[in-house]
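Take a look at the structure below.
Yeah, one chain of the complex is gone here, protein chain that is, but the others are all in their spots.
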Amino acid sequence: MSYEITLMTTMAISVLFALSLNFITGFCGQISLGHAAFLGAGAYTSAMLSKADVPFLFTIPAAAICAAMLGAIIGLASLRVRHDFLAITTMGVGFLFVGIIRQQDFFGGEIGIAGIPSSGFGKGGFMLICIALALTFAAFSLYVRRSWMGFVFKSIADNEDVTRVLGIDVSRYKLIAFIIGTGTAGVAGALYAHHFRFVGPDSFGFVESISVLAMVIVGGIGSVWGVIFAAALLSVLPMLVQFIDDYKLLFYSGLLFAMMRFSPDGIAGLCTRLFSSIPRRVPDNGGNNR
Amino acid sequence: MTEILHVRDVTVRFGGVYAVQNVDLRINNGELIGFIGPNGAGKTTLMRVITGIVQPQSGRVFLQGVDITDKATHLRIRAGLALAQQIVQPLRALTLLDNVAIACGSDKTRHALKSMWVTDIRSERAQARELLARVGLSHVVDELPGTMPLGYLKRLEVARALALNPRLLLLDEPLAGLSQKEAASLADLIATLNADGQTILLIEHNLREVMRICPTLYVQDNGKSLAFGKTDQVMSDPNVRNAYLGVGHA
Amino acid sequence: MKKAKIISAVVMSGLLSIATGHASSIKIGFNVPLTGFAAADGKSALNGAELAVEQANAAGGINGDSIVLVVYDDQASPKEAVPIAQKLIEKDEVVAAISGSYSGSTRAAAGIFQEAGVPYIAAYAVHPDITRAGNYVFRTSFVGEVQGRAGAKLMGETLGAKKVSVITLKNDFGKSLAAGLKQAASNYGITIVSEYEYGIKDRQFGPIVSKVKSDKPDAIYATGYFFTAGPLVSQLRAAGITVPIIGQEGYDSQKFIDIAGAAAEGTIITTSLNRDSASIETKNFIREFESKTGNKADMVAASAHTAVKVIVAAMRQSGSMDKAALRNAISATSVVAATGTISFNALGEVRKDVQVQIVKDGNWHEHSVISDSKLLAPPNE
Partner (left out) sequence: MLYLELFIQGLVQGSIYALIALGLTLVYGLLRILHVAHAALFTLGGYIGVIVTNATGSFTLAMVVAMLVVGLAGMLMYKLAYEPLLSQPPYVSLIASIALFIASEEIFRIAFGPYGLSYQTAPLQGHIELFSGFYLKYAEILVMGLSTILMIALAWLSMQTRTGVAWRATVTDPDMARAFGVKIQNVRYLNFFIGSSFAAAAGVLVALLNNLVEPTMGSVASYKALAIIVLGGLGSIRGTLIASLLLGVLESFGTIYIGHLLDRDAIAFAFLILVLMIRPQGLMGGKL
């Protein structure tokens, strides 16, 4: 069972993390290529507090606040740039985060922080906490989607300038999306730290940021259910396809490419087309039947 | 007659070139003013100064007596401006109805955090339905903009601007790109809106329609005010004729 | 899923064909980077481990039972290593496991093996925290600091260098080596005149080379792996720098010499494998490895081979597959392997000599051996 618990926990954390990016990128349309930095901010906060004997549950809000504060700063800066400039700026933030963490002995430098105390809830208990938090945020996401805030997000994602001309304070909304999204990534980070019991700079780099963006886009940008499914699947896919060994990453990237090529609106779009009455060529999504 | 908009001595330079130079413009409540001028006259620039996309080097803009020169675009909108843009920009992921409904909900979107706690959209949709009916789009409210012809989208722009309940409606070339028939019918709509009490500043190239519906004209050329007054008087002004015919105008 | 596991699991000894959870096979887990940036080392380590398993099975296995290596690719990433460790323990029910991977993933996995009470040996990961996970975790190679101290002795005493420039690879490997060097430098009359850092992806060192040249050191202590050290050494030499360059086990690959070409000549490293060893064990390993793979033997292969050998010896010793007994047997082990005579201290760190190798005529050769039990004492807690 233990192995399944580990997988489920990994899935739940990935789902939470992916949903946090979905809030920014999917809902509000702000592409981020550096989201792992906020996962890292949360993870480091939680790890360091835990090592200072702060109980695990208290480190979660602390991680959220720390990541959200960083997110607010980055969000303010990001208001100045748009579209592809924003994408590359956020990518830069990711590199900067890792670059700074790497050089500071305070954060454990290159070596990272090991020996993070366990959550104290046992493996099963910890898994339940992760799942509960992921589901809570999923429910929150679904709710926000229906609220006026979600309505405005949709409008901003669609066309920022038009939204502004409709009398809406676009910057404020974007900032809120950033703060909620990065704060949630911080929570995911706290869980990450207590799951792997080890954090290091390489865990929060560009590759991680790209993976989470891939989860959001493969799921179907903005679609909560799609993102949940994709994050759960992609986070454990490397485990599930161990048997193809040498071709694992090739398979993974090939799947990603095929998804973009044949169903750019992700799994969510694929499902919509599958279940809509219009018959249409349905691309194969790699046959991930388990 | 209360003054709605006052553009006072506004100058905009891009690099060394004057786009708008010492321009004055006043609009009173209930007016429909046609804003014309040849290409490069600085019409769009002035419009952008009013909406706050371009900051003037000198001069002020007042809306209902309040200086809005330093305010952000969205605050000007909330102060009573609305804009229908030259290039139609519908929100493509939203139905026509929701395109208008989001503008109707400006009370609900004023405070970002509070907007999270509100989900009810029925009254805004009802209002949006009325507005779309008013511009003649009641039969396509649930369609996505992507499938609509240009004429419909132009009307959508107008409906969306109206949804903001503006004191002053800015229309930037709403007739451009439309067939003669479509243009005439949209022009009729604009005239009707004005007759219902809506103050409108209409930038337009289509002189025929402008002259038909606008009692007052404002003409700009090379960034300078050229004429302002009753339509027939302005059109008989030799300076204006020169500017349009392009003869001997320096 | 089940089927997948079976296919994945089997890397088999010589003539024996697929064995799946059969009673007469003994499973040893092996996490190793086969894809991603560390794939080159991973492949070599896997070859070394496979060779050791083949040899052990050819010699009768464990009381007639054959040994199976259960291999998973961890991409040298802690994120992959955690579920892999769980899988090895829970699904594959391995008796013991080996890390053929880098420090990050080894460290993440070590805690899990410790909690499950499964003996775990890090073949060549250098991070000091690995063995601190607990008494079930061992290491058959040097902690970074120990090797760094050996480098200090090599430069100060053997080469007589006074002024040393340090070029540090910015990861746990390079950092811990540099830390060890700095601890011991003053004992050997060495002044560190400058230190520069570079990232694992860097291959162009122009600025560092120019600056080192202007520092005029007596020797250069440059940490790195063969794929960074190859370009670095060739660029240092191309800039006209002629002083000795001291590397470590990360250089230890024929590939280093291929990359640096003529510039590699004279490069000296501290490592675990002595190519000119008189030890039969080491000679055999080098010969059989080369005939099996067609590649030249290197440190990671020798270390993985050694780790397997230690576990096999302990299994034979304890005679049972009881994990606690196996742990005790490993802890008390004293076995001659390709990287020397292996025995562990209380923390599970290896005690052995440091081999110093030099590039001569396009091959690694013996330079000297550092055996200073005080200097090389691994951490005890």
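Details
Letters are used for the chains, namely A, B and C, taken in the order the chains are written, and counting of residues starts over at 1 for each.
Here is the rule we go by: a contact is a pair of C-beta atoms (placed from the backbone, for glycine too) under 8 Å apart; a residue touches a chain by one contact, two chains touch by 3 or more.
If you're wondering where the values come from, they're calculated on a predicted model, not measured in any experiment.
Taking every chain of the complex into account, the absent chain touches A, C.
Touching the chain that is not shown, out of A:Leu57, A:Ala139, A:Leu250 or A:Leu274: A:Leu250 (per the contact rule at the top). Residue A:Ile88 is the one among A:Ile5, A:Ala72, A:Ile88 or A:Cys271 that touches the chain missing from this view. One of C:Lys255, C:Lys323, C:Lys352 or C:His367 touches the chain omitted from the figure, and that residue is C:Lys255.
Contact with the chain not shown here comes from a single listed residue; of C:Gly48, C:Gly61, C:Pro78 or C:Gly230, that residue is C:Gly230. From the options A:Ile176, A:Ile221, A:Val241 or A:Ala268, the residue with contact to the unseen chain in the full assembly is A:Ile221. Remark: the residues of chain A touching the chain excluded from display are 25, 31, 77, 80-85, 87-89, 91-93, 95-96, 98-100, 102-103, 206, 210, 213-214, 217-218, 221, 246-247, 249-250, 252-254, 256-257, 260-261, 264. Those residues of chain C that touch the chain absent from the view are 35, 37, 39-40, 42-43, 170, 196-199, 201-204, 206-211, 213-214, 227, 230-231, 234-235, 238-240, 255, 258-263.
As a working rule, only the chains that are shown with their structure count from here on.
When every chain is reduced to the mean of its C-alpha atoms, the one closest to the centre of the whole protein set is A.
Seen from the C-alpha centroid of chain C, the farthest chain centroid is that of B.
Per-chain Cα centroids separate chain A from chain B by 42 Å.
Computed centre separation for the pair chain B/chain C is 73 angstrom, with centres defined by C-alpha atoms. Centroids of chain A and chain C (each the mean of its C-alpha atoms) stand 35 Å apart. Chain A contributes residues 143-144, 146-149, 151-152, 154-155, 157-159, 161-170, 172-173, 176 to its touches with chain B in the complex. Of all residues in chain B, only 51, 72-74, 77-78, 83, 85, 89-94, 98, 102-103, 105-106, 108-110, 112-113, 115-119, 121, 160, 164 touch chain A in the complex they form. Against chain C, the residues of chain A that register as touching in their complex are 1-3, 6-7, 10, 102, 109-112, 114-115, 195-198, 200, 202-203, 236, 238-243, 245-246, 248-249, 290.
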